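A protein chain is absent from this complex, but the other protein chains hold their places.
In order of appearance the chains are A and B, and numbering begins at 1 in each one.
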Amino acid sequence: MDWGLIADIFPLLMEATRLTLQLFAGGLVVATIVGLLIALMRQSRFFAMRWLAAVYIWFFRAMPTLVIIFLAFFVVARDWLTFLSPLQAAILGLGAGAGAYKAEIIRSGILSVAPGQWEAAEALGMTPTRRMRRIILPQAVRVMIPPYLSNTVLVLQTTSLATAIGLVELTGLSRQLSNSTFKPIEVMLTAAVIYLVMSSVIVLAQMYLERRLVLKV
Amino acid sequence: MDLEFIVEEFPGIWEGVPVTIGLFAWSLFYGTLGGLLLALLRLSRLRGLRAVSAGITWVGRGIPPLIILFIAFFVFPEIGITLERFPTGVLGLALWAAVYQGEVIRAGIMGVDPGQWEASEALGMSGRHYMRRIIIPQGLRIMIPPYFGNAMTLLKLTSIASIVTITEITLLAQRVISFKFVSLEPLLTIAFIYLALNTVLQFAQLGFERAFRLRV
Partner (left out) sequence: MSLVKVEGLHKSFEDNHVLRGVGFTVEKGEVLAIIGPSGSGKTTMLRCLNLLERPDQGRIEVEGKVLCEPGPDGKSRFAPRNDIRRAREEMGMVFQRFNLFPHMTALQNIIEAPISVKGVGKDSARSRARELLEAVGLAHKEDAYPMQLSGGQQQRIAIARALAMEPKLMLFDEVTSAVDPELAGEILLVMKRLAKAGMTMLVVTHEMGFAADVADRVIFIDHGVIQEEGPAREVLSKPQQPRTQAFLKAVLERAPMADDEASAAALTTSDELVEGLLIGHDVRHDEKEGD
């Protein structure tokens, strides 16, 4: 094991990790916003809204994330919204795809709130918005957190697919360095460790939140 | 959107379908075997074996599947495992599948009512016997939805094989994009193919669920 090499490449990999984190953060934000929107559309009174949301979820869950990123990069960013940079296109693709899963998670959380809560809030004269904001969502959030964070780990992992459109994030750089240094073991090991640290942080957050929220009941 | 284009390109892309299906089927097969091994190790009486399995699972779930694939392609030859491109792709995807299906198998077994274990023990049945006759049949029922969920993810994951230039449908679509300067048509074509294959899996899941349901 060439520890000297690891020491040399580590800063390079960390630099690439910055891009990974940008993709991750951007994708997560887009996914959460999209997810919330689609989840609420799914609950709408209007059939058209519900149908559109259902189609969105169906389509984006059946597509490979790589294909979604290609659609974002080669179609959306090239032909439609040409002002988007490759990074933005990747974030859009990641987020749109993950958004379908977030939508399902949010929807499950909302549905898990006992029907009596909706009725009680309505009987007390609350508007739908206030009811959602003050009564339903706080309870739904408690249920949503484990699957939401599980899915978030997957979002982190999908950032690696940005390699395919030329973005040199952690995975892309690992491949390049593996080839240029002829020491793939050291390079891949280091990259794997960096990913493990990042995903473990999310998992630990999940375990901590699960414990805290369970006790509150 | 140019429908003519789609008709022209379809045969070319269609050639990649056997590769996509092959990647999926082989990696699911070996992955399931690997997952079974991981699950059994995880339930072992020996703490060392449990730890090894837990460790492999933790790593496998914490790193991107593309890194696992790169490890199969770039690291394994260094430690003596050199295969051709397609088998290496299968290997990488199978490693991913083993980790995730292993968790499904473990959860399935642990999901069986503890009373079943107790009744079997109280009747004097040996562990090997009642695992086979009592626990696993009931565990299979629990496992089916998440197993197929992972299988569908695995189908979509075959697309990352394009990054290591295995000629499955996503790579062929990329080639059309590069050489024919169209993007939407080839991507929609493979989107359609993935949807179709996914639907086949969904029907397969229904079939298995029906076959394994508790008879009334």
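The definition used in the following text is that contacts are C-beta pairs under 8 Å (C-beta built on N, C-alpha and C of every residue); 3 or more make two chains touch, one makes a residue touch a chain.
Source: prediction; values computed, not measured.
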Touching partners, among the displayed chains, of the absent chain: B
Per the touch definition above, residue among B:44, B:138 or B:205 touching the missing chain: B:138
Which residue of B:81, B:119 or B:204 touches the chain not shown here: B:119
Footprint left on chain B by the chain that the document does not show: 113, 115-116, 118-119, 121-126, 129, 133-134, 137-138, 214-216
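Everything below uses one rule, namely that only the chains that are shown with their structure count from here on.
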Separation of mean Cα positions, chain B and chain A [Å, integer]: 21
Footprint of chain A on chain B - complex, ascending: 58-59, 61-67, 70-71, 74-75, 78-79, 156-160, 162-163, 170, 173-174, 177, 183-184, 187, 190-191, 194-195, 198
Sites on chain A touched by chain B in the complex: 62-67, 70-71, 74-75, 78-79, 153, 156-161, 163-164, 171, 174-175, 178-179, 184-185, 188, 191-192, 195-196, 199-200, 203
